[in-house]
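Attaching a single structure in structure tokens format; questions to follow.
The complex appears here minus one protein chain, its other protein chains still in place.
What follows is chain A.
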């Protein structure tokens, strides 16, 4: 006890010598953290406050109306039904195209590519994430839509009996499928990065056990890598989904919009929330801006749920791995 006595009194002595610098610094650091929480709360609060104006004046049901008659001071009637459908449709197309390819790329980089150049190849995929979305939009509208025309013609000729691909094909190529393809390219690096991370963490024992049983490389991947990596892939796909849902410029520049719910991917039509806001904002009058903020609030809520879900899936995997 004689030895623990001094040490028991020592900590208060050190604590007593609290310096001004320490206190200021610690509080600045904590304050920054709290400021971030405040900003996030502020985003939600200001959007709710500023949208309440238009929402209370709205004469139509906000969630079931397809049209957007908000640029007036009298009896605005607008709703997000068509916009929400378009947003989910575009993101779904992107996800369906991007997820399998991203898994393939991640497998390629981790297990197939020669060790020495694997890092460089991974860097090339990351480069896709560095390109600004407006440049993707420009590339889509100035180059890709013309290149895709022939492919679309073929698609509707041979697969036109599927309602999604029914003709006549839009002659401008500014369709939902074009927007979805560009979105797919944009979310590819996100899903790839997450999948690559989990594939790298697969315990070597699992893999070697599979190989020792005489498995081929594919059988090893199917039995050891994919089951282990599934939560990471799902989390990555959900992060990609969140990005695709909120992506504005590529869709605003490529899609030729109309506010109807249309399942025909090869014809012009549909519109996403984000692109609608960007296109309508400069011309908004009356309740226009407030109504667009309401639409933004819906988008914010959707992406918040998706992102929190993704983080939850990823975090849960971390706990037991």
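Of note:
We adopt the following convention: a residue touches a chain if its C-beta (ideal position, glycine included) is under 8 Å from a C-beta of that chain, and two chains touch if they have at least 3 such contacts; residues count from 1.
Just so it is clear, contacts and distances are computed from a predicted model.
Only one of "ABC transporter ATP-binding protein", "histidine kinase", "Nucleotidyltransferase family protein" or "Phosphate transport system permease protein PstA" fits the UniProt record of the hidden chain, and that name is "Phosphate transport system permease protein PstA".
Considering the full assembly, A:36 is the residue among A:36, A:96 or A:159 that touches the omitted chain. Of the residues in chain A, those that touch the hidden partner chain are 19, 21-22, 24-26, 28-37, 39-40, 42-43, 46-47, 49-50, 100-101, 103-105, 107-109, 112-113, 121, 124-125, 127-128, 130-139, 141-144, 147, 150, 185, 188, 192, 211-214, 216-219, 221, 239, 242-243, 245-249, 252-253, 274, 277-278, 281-282, 289, 292-293, 296, 299-300, 303-304, 306-308, 310-311.
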